[in-house]
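The structure is given below, and queries will be raised subsequently.
As you look at this complex, bear in mind that one protein chain is not there, while each of the others sits in place.
Read from first to last, the chains carry the letters A, B and C; within each, the first residue is number 1.
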Amino acid sequence: MPVRVGVVSFPGSLDDRDAARAVRIAGAESVSLWHADPSLHDVDAVILPGGFSYGDYLRCGAIARFSPVMQTVVAAARDGLPVLGICNGFQVLCESHLLPGALIRNDHRKFVCKEQPLRIENVSTPWTSSYRMRQDIVVPLKNGEGGYIADERTLAELEANGRVVARYLGGNPNGSYHDIAGICNERGNVVGLMPHPEHAVEALTGPGTDGLGFFLGVAGVQEAA
Amino acid sequence: MARVVVDVVLKPEILDPQGQAIVGALGRLGVHGVSDVRQGKHFELEVGDEVDDEALARIADTLLANPVIENFTIRR
Amino acid sequence: MARVVVDVVLKPEILDPQGQAIVGALGRLGVHGVSDVRQGKHFELEVGDEVDDEALARIADTLLANPVIENFTIRR
Partner (left out) sequence: MALDTVELAANTADQPQPYAELGLAEGEYRRIREILGRRPTSAELAIYSVMWSEHCSYKSSRVHLRQFAEKKPPEAADKPVLLVGMGENAGVVDIGDGWAVTFKIESHNHPSYVEPYQGAATGVGGIVRDILTMGARPIAVLDSLRFGRLDAPDTHRVLPGVVAGVGGYGNCLGLPNIGGEVYFDASYAGNPLVNALCVGAMRADGIKLAKADGPGNKVVLFGARTGGDGIGGASVLASATFDDAKPSKRPSVQVGDPFAEKVLIECCLEIFAADLVVGIQDLGAAGLSCATTELAAAGTGGMDVDLDLAPLRDPTLGPEEILMSESQERMMAVVTPQRLDAFLAVCAKWEVLATVIGTVTEVSAEEAARGGRLRMRWHGETIVDLPPRTAAHEGPQYNRPIERPLDQEAINAHDGHNLPRPRSAAQLRATVLRLAASPNLADKSWITDQYDRFVMGNTVLAQPEDAGMIRVDEVSGRGVAVSTDGNGRYTRLDPYAGAQLALAEAYRNVATTGARPLAVTNCLNFGSPEDPAVMWQFTEAVRGLADGCRVLGTPVTGGNVSFYNQTGNTAILPTPVIGVLGVIDDVARRTPQAFRSDGALIYLLGR
């Protein structure tokens, strides 16, 4: 039985089809989850994809946090369900307090879309287990509000416990503190990532296939379990 | 030195998608009784005493607000 | 029915690139005397009488502001 990975669609989600495609390419089964349906339909992991949920007019992710599906996701995540939030999904995870800190407007105040080098710094999460420690990868980055911020204590804790999952290389593209591109919760099952690995799973349509590891990771870990 | 507050709001006839989104979210949150929300910008300026009302109005009109679609108020 | 204003501002320790950009632009425009600008959000809500102070605070705290990075004030 292939691992079943749910991909949530909020109104305004954009990269949900891309995330589903990445899941399939990694050999898992993608299951679409609807924001208004609280059921997770027995999936083994959940992806909150990129986009502009509910328009993101107030603060990114602020409204999505209150959707019926998120009530269930929050509870399941606290019980250890692997959850990956990409871009807007990362913002939703922060707004939902599954991850600390917040994401604010890029320091240069423009939307940025580029091929972004990253370094993977934690390979013990279900999403990053197929990478090597300190592996450098390139995946697309595209956001207007991707600056990660948190207070000093939180930052120190993230650093001390290896909870910075990915860090920007070759220049900070959005003003994120400590060049942080992605973090995880204490338990490691919840990962938030600003860049888009789901856009780097086919050589033809992305900068390469470096992003596939995030999806291979969750497919593999669950199979072994 | 004084703190001056400038609030910038969309003109009433202009569509405010932000405000609409919040009204919608409140409904889904089960909060009732909020019939309309308009979202604007709020600026807090630290200004020296040499900056008079006229200068402030010019700052608001050229930089803080877009007079084509927004109105502003200044509080000293 | 009453109009309530909620102003949301970034906590002082959080960097505000928008505010900084405005300070920079003022300098380029030759406007002097503005030493700092912070940009926040301004909400105008039309609320029914059944919405009490506590309900308003909850709306501000859970939806309009993100307490991790922002503070808010409510004016009735």
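The rule we apply is simple: contacts are C-beta pairs under 8 Å (C-beta built on N, C-alpha and C of every residue); 3 or more make two chains touch, one makes a residue touch a chain.
Being a predicted model, the structure only gives us computed values, none of them experimental.
Although it is not drawn, the missing chain touches A, B when the whole complex is taken into account. Mapped onto subunit B, the interface with the missing chain covers residues 10, 13-17, 20-21, 24, 66, 68-69. Seen from subunit A, the chain kept out of the figure touches residues 11-12, 14-15, 17-18, 21, 50-52, 54-57, 110-114, 140, 142, 144, 196, 198-199, 201-202, 204-206.
The definition used in the following text is that only the chains that are shown with their structure count from here on.
Chain centres here are Cα averages; for subunit A and subunit C they lie 29 Å apart. Centre-to-centre spacing of subunit A and subunit B amounts to 33 Å, using the average Cα coordinate of each chain.
Within subunit B, the positions touching two or more other chains are listed as 22, 25, 29, 39.
Contact of a single residue of subunit A with at least two other chains is seen at positions 58, 62-63, 66. Partner subunit C is touched in their complex by these residues of subunit B: 1, 7-9, 19, 22, 25-26, 29, 31-51, 55, 58-59, 62-64. The touching residues of subunit C, counted against subunit A in their complex, run 13-15, 17-18, 21, 63-64, 66, 68-69.
Of all residues in subunit A, those touching subunit B in their complex are 54-55, 57-58, 62-63, 66-67.
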